[in-house]
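What you see is the complex with one protein chain gone and the rest in place.
Order of writing sets the labels: A, B and C. Residues in every chain begin at 1.
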């Protein structure tokens, strides 16, 4: 075990995969400047700065992926993906299908997102659900350094386009990472804490929020299970349904806005496939339907907090059981 | 009452609003060529062809809207909006908030979508849920000529960016439109058929599918209520909750893919706010999580069909009541 | 690299095959047996001229008006027709339809009907040529990217050429400047008469060629390709040509200036080459008749093949989404 930050875990995964496979490369705005370790080890052909043009960066990745390379591109901040939607959605996500399976698109798109830097809605916007809605893509959004490392490795090895969103607030958070960390399969959730009374489903920074809430709830005798989705697509439906079958109560927590977010999908999934198990309404705690503000206190208020999770769970447990 | 097609209803709304307000204008690729009636009546300054560049078309609309005009832009097909995501989401949707309310963005974005033309996934992709998820936007997706006319008028008059998606299969469908049709308020669903046993919620072409299913169900003694959302944002939550309070059963039907779609939002809404009324699992019938294929039989199979709606409802009604 | 000269009679036959293919399709469309399509009628010369100058290792990206490029590369017209008709034996199993046919076995990669998509992907294909052209990873070849004058008004044009120039990517950009961009004349979307000036400003060498003369195109393309192979640098070839039919089927061209159309009809590339060869005594009436017969037989066989091909099974709806 080594202790490392999320940022270092991402770098370590990149370096290991680049060592393993000469077709892996990385490019983006400032990538060669900022990742000078990679530049030093792998040289300027495989670690490149680009012009400031997200569309062509992503398009170049898609074209390269279809013809023999495994590019990783860093698009910096999630809102900048708006300039690359065509390349990600219409090309990388669809051209395999459109071509009748002739081409594959092994590429990774990296972007930061989430509250924490205080520079507002054009740098911070949690848009992961757009890509969950779009066909042909995979999406991961881990919460721990070990998961970032293991899932980055899988993302790079995967033959499909994978988007990896890094919650900016987690960048310098530390955690234990196994020395010989293996790739962690995409599509498997992690049960961070087992519990009987209520299921808290979350991902990225709000997993920590749920863990804190679970601690508080435990002192009140309420036993919360906390599921960290890690992958948003493929989604580990079994893990969610198994937990709700046990607890009968579900609260989904994420920072992204509510409408048509990942929380909506999970609530809908459970309302269909675990309806008979449900003993209380399914609650979502999410960011508001507003752009993220820059002002620090507002930015923090945008993100669901542990006390709100606690209150939500208490309201469910108080509810008379309906089944 | 006049009978007209959806396409004509859109044109009529445009012409009337352009007559009423000299700041309303329309531009896009081929707009002046195709809408020669508007060109003849309002001249080349207000009805313009553009270069083939969706990003700058939408950006121009946003800049113009913020400084005194009410532009309508035709971006042709929904997947092309991928080139304009930054302008729609990061600019039109967010800059009012970012500016602390200094600017407003009265603009309309038009696009066609849906199965029916057989040219595949780069022309047909139902992405409305992306915009429902994004702050500051309004989205309408009507199903009848009268609604297209009335909602287009409201969209043009609204001080916020409104996206109007036209299901391509409905373009030549006809319906009655009142002569002196008034604007229909955004955010109000229409109950197309009242019923006691199950609520079918839908929008665009699948409203017709639900009506057909309801007819079939009626012959089996099952009384379905059909709600046509018309506006996806603002969403008429009351209409949905009121209906489910009555029927206790909900099936949401749309052509867009399932994951994080509008159906997920509605199911989640009901699982939270009408949980006590629910007597059966909430079902979603949607397009698959795949790009829309070109091949005619596959393209048709992509869209939920009436018999599937009937089967879904039957499965719910058969289910033992849990409340 | 020695470039074999282009046999003008063979070029004529290839062009006639392309024309006959499109006419077959128009006929099928008229009889409701094929979906709408964008034909290459009038633009046979750049297709045959450029593609004949490529070798088997080179890769091609093209757009919605791709039949000429495919057939010039030796594609099977039966499999192409089958694709347009959404049949199982189409190059993409019917999932593409007419607008984005790719054929990996022929090196026709990543056709895009998002105008600009071909430009966004080309840099990646060029990058993979460069990266894989190393000891142990031998993949020689350059990239030919066909696009229209309209595509050149999408910002991806600038982004693609700029990146190709900065990274020295072996790409032959081929602009088929056919004067029209769907329903808008080129003169309405750009001030210059062509786009070569923009290439120069980005540091990309270019040439303008009579795009209705396949021999002139072949010579210009051969010289350009020779330069690309020697220097590794991109090159832009602008072929001045004309879209003799409407934008897609059906389209009555009511918006097209009659004199302009007449002017270009007189320059029909097939009639001109044929007249010239006859004038020069290199083509007899018998030879023409023989070509016509061969072309007819080919298209009859192709139609029969496509007709006989079944539609894909409905399970194909969700295959080929992920690798």
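Here, contacts are C-beta pairs under 8 Å (C-beta built on N, C-alpha and C of every residue); 3 or more make two chains touch, one makes a residue touch a chain.
Here the structure is a predicted model, which means the values were calculated and not measured.
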item	value
Touch partners, limited to displayed chains, of the chain removed from view	A, B, C
Residue, one of C:13, C:159 or C:249, that touches the chain absent here	C:159
Which of B:33, B:113, B:126 or B:160 contacts the chain that the document leaves out	B:160
Which of B:31, B:98, B:207 or B:278 contacts the chain that the document leaves out	B:98
Residue in contact with the excluded chain [from A:22, A:118, A:185 or A:234]	A:118
Residue numbers in subunit B that touch the chain omitted from display	22-23, 25, 45-46, 48, 50-51, 53, 55-56, 58-69, 71, 86-87, 90-91, 95-106, 135-136, 138, 159-160
Interface with the unshown chain - residue positions in subunit A	29-30, 33-34, 49-56, 79-80, 82-83, 117-120, 122-123, 288-291, 293-299, 301-302
Subunit C residues touching the omitted chain (full complex)	153-159, 162, 165-166, 188-192, 197-198, 200-203
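Assume only the chains that are shown with their structure count from here on.
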item	value
Label of the chain whose CA centroid is most distant from the centroid of subunit C	A
CA centroid of subunit A to CA centroid of subunit B, Å	29
Subunit B, residues touching no fewer than two other chains	79, 82-83, 120, 122, 289-291, 293
Subunit C: positions in contact with at least two other chains	94-96, 100, 112, 114, 116-117, 155, 321
